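For this depiction, one protein chain was excluded, whereas all remaining protein chains were kept in their positions.
Order of writing sets the chain letters: A, B, C, D and E. Residues in each chain are counted from 1.
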Amino acid sequence: MTDILRADGRTNDQLRPVTIERGWSDQAEGSALISFGRTKVLATASFTNGVPRWMAGKGKGWVTAEYSMLPRSTNSRMDRESVKGRIGGRTHEISRLIGRSLRAVVDMKALGENTIVIDCDVLQADGGTRTAAITGAYVALADALEWGREKKFIAQKAQPLTDSVAAVSVGIIAGVPMLDLAYTEDSRAETDMNVVVTGRGKFIEVQGTAEGAPFDRTELNSLLDLALAGAITLTDLQKTTLGR
Amino acid sequence: MTDILRADGRTNDQLRPVTIERGWSDQAEGSALISFGRTKVLATASFTNGVPRWMAGKGKGWVTAEYSMLPRSTNSRMDRESVKGRIGGRTHEISRLIGRSLRAVVDMKALGENTIVIDCDVLQADGGTRTAAITGAYVALADALEWGREKKFIAQKAQPLTDSVAAVSVGIIAGVPMLDLAYTEDSRAETDMNVVVTGRGKFIEVQGTAEGAPFDRTELNSLLDLALAGAITLTDLQKTTLGR
Amino acid sequence: MTDILRADGRTNDQLRPVTIERGWSDQAEGSALISFGRTKVLATASFTNGVPRWMAGKGKGWVTAEYSMLPRSTNSRMDRESVKGRIGGRTHEISRLIGRSLRAVVDMKALGENTIVIDCDVLQADGGTRTAAITGAYVALADALEWGREKKFIAQKAQPLTDSVAAVSVGIIAGVPMLDLAYTEDSRAETDMNVVVTGRGKFIEVQGTAEGAPFDRTELNSLLDLALAGAITLTDLQKTTLGR
Amino acid sequence: MTDILRADGRTNDQLRPVTIERGWSDQAEGSALISFGRTKVLATASFTNGVPRWMAGKGKGWVTAEYSMLPRSTNSRMDRESVKGRIGGRTHEISRLIGRSLRAVVDMKALGENTIVIDCDVLQADGGTRTAAITGAYVALADALEWGREKKFIAQKAQPLTDSVAAVSVGIIAGVPMLDLAYTEDSRAETDMNVVVTGRGKFIEVQGTAEGAPFDRTELNSLLDLALAGAITLTDLQKTTLGR
Amino acid sequence: MTDILRADGRTNDQLRPVTIERGWSDQAEGSALISFGRTKVLATASFTNGVPRWMAGKGKGWVTAEYSMLPRSTNSRMDRESVKGRIGGRTHEISRLIGRSLRAVVDMKALGENTIVIDCDVLQADGGTRTAAITGAYVALADALEWGREKKFIAQKAQPLTDSVAAVSVGIIAGVPMLDLAYTEDSRAETDMNVVVTGRGKFIEVQGTAEGAPFDRTELNSLLDLALAGAITLTDLQKTTLGR
Partner (left out) sequence: MTDILRADGRTNDQLRPVTIERGWSDQAEGSALISFGRTKVLATASFTNGVPRWMAGKGKGWVTAEYSMLPRSTNSRMDRESVKGRIGGRTHEISRLIGRSLRAVVDMKALGENTIVIDCDVLQADGGTRTAAITGAYVALADALEWGREKKFIAQKAQPLTDSVAAVSVGIIAGVPMLDLAYTEDSRAETDMNVVVTGRGKFIEVQGTAEGAPFDRTELNSLLDLALAGAITLTDLQKTTLGR
């Protein structure tokens, strides 16, 4: 793997500057405004005591997520999905991914009959919005769980969080594997992969897609190496942010 | 009119702290993040050269607006309108109000065959979101027009802006007229009024609604006095922000 | 204010011929077919004993309204909102206005746990449809309340109606304030205002919009003078119609 | 077939009182307010010069129809289809029936490249709304065609109408065939049939449905006899109304 | 009536080859894949113990049906109704026809508080899809009822089926009445009729439509003769298929 200079001067295995503003919202039980370079996502976690009727009486909670982009978060304006009257496939796909990723680190029995809805709204988009969303949403989720414990909706001894979770994109550009693609990189990548990793370094999701040319096993392994290394940095930042 | 101490210590004729962060977005041709106290609205202005086909060939432009609230901008989470598949009446009403208010200070012939779409997304809500949206949107609009001029989509001598525009809410609480209601004030107001005023002090919109008790002409006049005074402050801030 | 001859020969402070056909419908608990000149609106009031589940047990009732135009009520045919699959912003806005206006004269505790749905369907449109709708809907509402009392759904001593309500449009055309605009007048008005007034002469709604040029306080006052005078005539007609 | 006294005193082969108010609308090119007893339908015909793009250049016109019921046209209020965001099966079915019935008497070549949209809005419903709609719509259509001829959108020698069309319902109640069912009759009919007939006495549509018990060929024949006789009366009224 | 040779060599009173594959689905309580020539419809019957809440407690069941076409069942691809977000009029109309036809042979009291949903999905279309659907759906329904009896959701002595039901299309082409129209025949028929007949030879539905020229009573009678004869063949095949 040769190091080439990227548009923003990063090395191939380098993340963009990542910042997390914890507790950005005065309204939500947990929230974080996360930036991966120019990509900015506001994640809020709304805690409700109780579960939908069809889940009641099983002693288990539920965590779900919705993702959306502001119409002018992108370089040219997109129509609002509310105005179109329907949610697009990409939005559905990412909302489901975020929900699965967070549920993978929550013990639903320990959560008890409580519901947490995660909203990830992209205020500005420059590639990697879904990975930023997952990484920020974990911080919002952790704070919402803490709020639920303080309000005694969650038992004092219960440990709903089984691990932390972070996500990062990787891709192959001109044959070279790279970490954390910005939009201009992503749009010319031959292969694009989103990897969701726990704090202990295990996989929750591996989603690799050949956009240009099929990829082989060696390339897959290089991408996973980059992703796992990047995830460690994000996990550390989450810990620092949460003061743990 | 007796002065009573308001929850946040303001006098009856006092605005909440107002801040405007011009150019918040890297993507839009004009943008502003405006705060009226805890209310935060991101306004972006998207400039497109050309007009929809049905308007073409008349030498005139078009300005339109869309308003939306993030699901957890409010104290309890609201369902997304994109998920519900339809836009609610309140959203429609406010989008139309913002659009009319901005069009009232734009000379469509001077704009030429260009389209500007204003998006006002409420990131956090604490009353007065529509008035904050209009006030911030004017700043985004002014910058988008300047961008259009630099790109030569607007003629150098053309003056598309005929005036500035700002908006503020007023209301009667326990019989006392007050300026710029926060959410807790708004929800117990007998009468609620939104007033949209030009930089020269004329009215673009006066929308007064008796929520609790009908109001008489004396009360109407007191409310208009408060609103006009508040609008002067907002107009001054807009000028300062735009460096004019 | 100079008197100019209007297209239909009226003076500036003159309403169009207004007629109210009470009890037009054999089906509804209250109904009225109201005409403001060529504008014809059928208002029906549907009385249901009980309230939606989320309101039950509070001893209060609810009044709501829906407005719609027949596709060929207007000069050129409009697509049906049912066919488009979504309700437009103007329809939403007017439905909400009618609902608020009627609720402002109803004591919800005196109504008890009963629901009244007002439907205002424009059979023919020539300006002023929302003001005709409110004025006619009051008559339908009054009869539906009487029906509820006869059926003993409303307590005999209860007085759900606290006042009557009527509405009228005013506007400035070529600099001259005028009462009750017909469509051709409305479409060239610089300022257009809808005013909802109680039988006792207080305001429920004041909605003034600068369509062409911003308006000042003197103009606002002239418009309110005209509207209050017009509302007295409408209130008298309502009383006569209801035999009170 | 024994004669039994019907709720409103009619004999089995008797229509309800039918009235047609031609030219009810000031806006539409053709219109009629038709009553079959308490059933009242407003039919308007909107004439547009030209056809949709996909039909252009073939020298042929198009006639289509939409049917709808006001929410309180019925004994208990129905939700609006515009509010529900979708059109129900019954509405679709009747709109299609009306369109087919009218097209069956129009020579599309003689109509030329013109479009006519028929709107049938039920203001009050008491059974037989679809048959009243077709019968009234023919009058509106005839006048709209006359308007098109006067405006020279239709060639002077062209005869777009090849015949007239009327419709009536018949049904079997307690084993007895009856003409023109009112709502209370319709709801307890074993078999319900709608028959659309040309002025020359031929069938355009025969739609018989066993609601309660299957019907045999003898019963079918009795129903067709009643329908054809009723259609003659309706055809005569149409002629008188149109002054032909 | 002269015999002409049809495109596929059939005589005017001849059905296409009809086959019924009973129990095609491993999942449904009853199912049949029926072919009328190249037309192939998969009918499944889903049995649920219980009825919707609004029907509960009356000791009666419910049977309903949904019809749909695969997008490429036809010669040129149609857009999916799920993608368009709305169901078309034709789909609604046919779903309702199938439901009514099946309910006409079910004794809802004998069915008890059970619900059967019939799905008729057209895998390949070549005319007569609605008649094939009804004919096949009866087989699926009969098996689902048998399943319900075995599971003891239906009382052992109860006889929910009062008769069998089959359907066939007839039409007039170039003045000649013909049985079971294929697509190319159907598209040039002057009159098209769908007839739903019980095993005992009575009518459930007669839906005749003049597509080209109105039809008279003689033609109607010829069409009914053809349909009744065709229905006997279909009824026999249903009996054989069900082993009765």
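Criterion: a residue touches a chain if its C-beta (ideal position, glycine included) is under 8 Å from a C-beta of that chain, and two chains touch if they have at least 3 such contacts.
Owing to the predicted nature of the structure, the values given are computational and were not obtained by experimental measurement.
Participant: Which shown chains does the hidden chain touch?
Facilitator: The undisplayed chain, in the complete complex, is in contact with A, E.
Participant: Return the single residue from E:28, E:98, E:111 or E:137 that touches the missing chain.
Facilitator: Counting the whole complex, the residue in contact with the absent chain is E:28.
Participant: Out of A:70, A:102, A:140 or A:204, which touches the unshown chain?
Facilitator: Spelled out, the listed residue whose C-beta touches the missing chain is A:204.
Participant: Pick from A:53, A:152, A:217 or A:244: which residue touches the chain that isn't shown?
Facilitator: Selected residue, touching the omitted chain: A:217.
Participant: By the contact criterion defined above, which parts of chain E meet the unshown chain? Give residue numbers in ascending order.
Facilitator: Residues of chain E in contact with the hidden chain: 25-28, 31, 38, 42, 44, 46, 48, 66, 68, 70-77, 80-83, 85-87, 91, 117, 119, 121, 123-126.
Participant: Need a quick check: the contact residues on chain A for the chain that isn't drawn.
Facilitator: 86-90, 92-93, 95-96, 100, 104, 163, 193, 198, 200, 202-210, 214-217, 220, 224
Throughout what follows, only the chains that are shown with their structure count from here on.
Participant: Compute per-chain Cα centres, compare each with the mean of all protein Cα atoms, and return the closest chain.
Facilitator: So the chain nearest the centre of the shown protein is C.
Participant: From chain D, which chain is the farthest off, judged by mean CA positions?
Facilitator: Chain centre farthest from chain D's centre: A.
Participant: Can you give the whole-Å distance between the Cα centres of chain C and chain D?
Facilitator: Centre separation, chain C to chain D: 33 Å.
Participant: CA centre of chain A versus CA centre of chain C: separation in Å?
Facilitator: Chain A and chain C have C-alpha centres separated by 51 Å.
Participant: Hey, how far is the Cα centre of chain A from the one of chain D, in Å?
Facilitator: That pair's centroid distance is 59 Å.
Participant: Could you check chain A for residues that touch two or more other chains and list them?
Facilitator: Each of 85-86 in chain A touches at least two other chains.
Participant: Hey, which chains are touching each other here?
Facilitator: Taking the chains two at a time, the touching pairs are A-B, B-C, C-D, D-E.
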